[in-house]
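Below: the structure, in C-alpha cells.
One chain of protein is taken out of this complex; the other chains stay put.
Up next is chain A:
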Amino acid sequence: MVTIIDRTLTTLDTDRIDTQDLNHFCTLLFTCGVTKIELPYALASRLKPLFITEDAGKRIDTDTCFLKQNDDHRQMPIWKLESNEFVEKAILPSQIKNLRNKKIRIVGWEDLITRDYFTIFQELLSNSADTLDLCPSNKMHCATAIALEWILAGGTSVSCAFANYHDFPRLEEVLMGLKLRDPSSFKGDLSVLRQLKVLYEKITSLPISKTKAIIGEDIFKVESGIHVDGVIKNPATYEPFNPKTVGSQREIVLGKHSGQQSVLYKLREQNLSETAAKSILKQIKEGCTQLGRNVSDLELQSLVREVKNDYGTKIYC
C-alpha cells in the first residue's frame, strides 16, 4: 500500500484561504487518491472542528501536521490529525547506510535520474527505517519521474504537491502515472482534478499553464490534420488517457495545421454549411498564421457567413 502525501498547503500563503475553500480543497485531495495532507498547524486549527479529532496532541518539533481520513468513512468526524514525526534529511546517496531514525523523509536528490538510481533505491529499501518517504527536489525538472520510479522500485511513501508552483513532484502527474501503471489497484478518482485546479487558482491567484501536464486547459485540444484524422477515427490513437478521466474533454480546434477533415468536422459539429469548406480552410490557415492562435467557434460562424455572402455576391453580380 503506497502512501501519497500532499504538501500543497505548506507552500501557500495560508492567510488567504477561508475555511470553506480549505475543507473543499482537502476533500478533493482525498478523493483523487491522496493518503495524507500535510498542512501547517496554524491552518489545521481553521478546519471545521466537526471534521477533525485532535488525535495527535503531542506536537513535536515541526511546524506541520498530517490530516488523514478516518478508517471508517461513515463515522463522524471524517478526518483526524496526526503529528508529523518525519526527520527530513538531505543526505547524499552514499550516506544511506548511516540512517538511524525510524521515520525519515529524504529531500533533495534532484539529479538522481542521471545516476544509477535503481541501485540507490535498493540500498535505501534495505535500510532499517520504519517509514522512508521520498520528496525529491524538482530543480532538475525530474522530480515526478524520481518519485514514480521510487514507488515502482518498491518505495511505500512519497511526498508531492499539486500543480507547479513549488519544488516537489507534481501530485497530479504522480497519481496519473500510478493509475496508468496499475489501473486495478489505483483507488482515487482523478475526475476531480479539474475542480481542484479551479479551486487552486482561486485560492492562490496563480494561473496554471494551459499546457501543464494532466491539468492544462489546452492539452486535449487537437489541431494538426494528422492527429485530427486519427482522433476522429479513434481518440485513443493520440491520447494517453481519456480526457474524462481528469474531468476534461477533447476539442478539435482550427488553425494553421488543420486539414480538410478538421474543417468538415467543425462545420458539421456546428450545423454549418459545408459547401465552401476548401475556401474556409484557406482563410483559416492564413489568418491563424498571422495571429499565432486558433479560430474560435464564433469566428468560424462569422467566416462561414462571410464566405456565403461573397459567393452570393458573385452569383448575383
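A few points about this structure:
Just so we're on the same page, a contact is a pair of C-beta atoms (placed from the backbone, for glycine too) under 8 Å apart; a residue touches a chain by one contact, two chains touch by 3 or more; residues count from 1.
Everything below uses one rule, namely that contacts and distances are computed from a predicted model.
For the chain of the complex excluded from view, the name given in UniProt is "Homocitrate synthase" [choices: "Homocitrate synthase", "ABC transporter permease", "Glycolate oxidase iron-sulfur subunit" or "Carnitine transport ATP-binding protein OpuCA"]. Taking the complete complex into account, A:221 is the one of A:103, A:202 or A:221 that touches the chain left out. Within the whole complex, the absent chain has one touching residue among A:104, A:176, A:203 or A:263, and that is A:176. Residues 111, 113-114, 118, 139-142, 144-146, 148-149, 152, 170, 173, 176-177, 180-181, 211-214, 216, 218-224, 226-227, 229-230, 233-234, 236-240, 253, 255-257, 283, 286-296, 299, 302-303, 306-307, 310 of chain A touch the missing chain (whole complex, contact as defined above).
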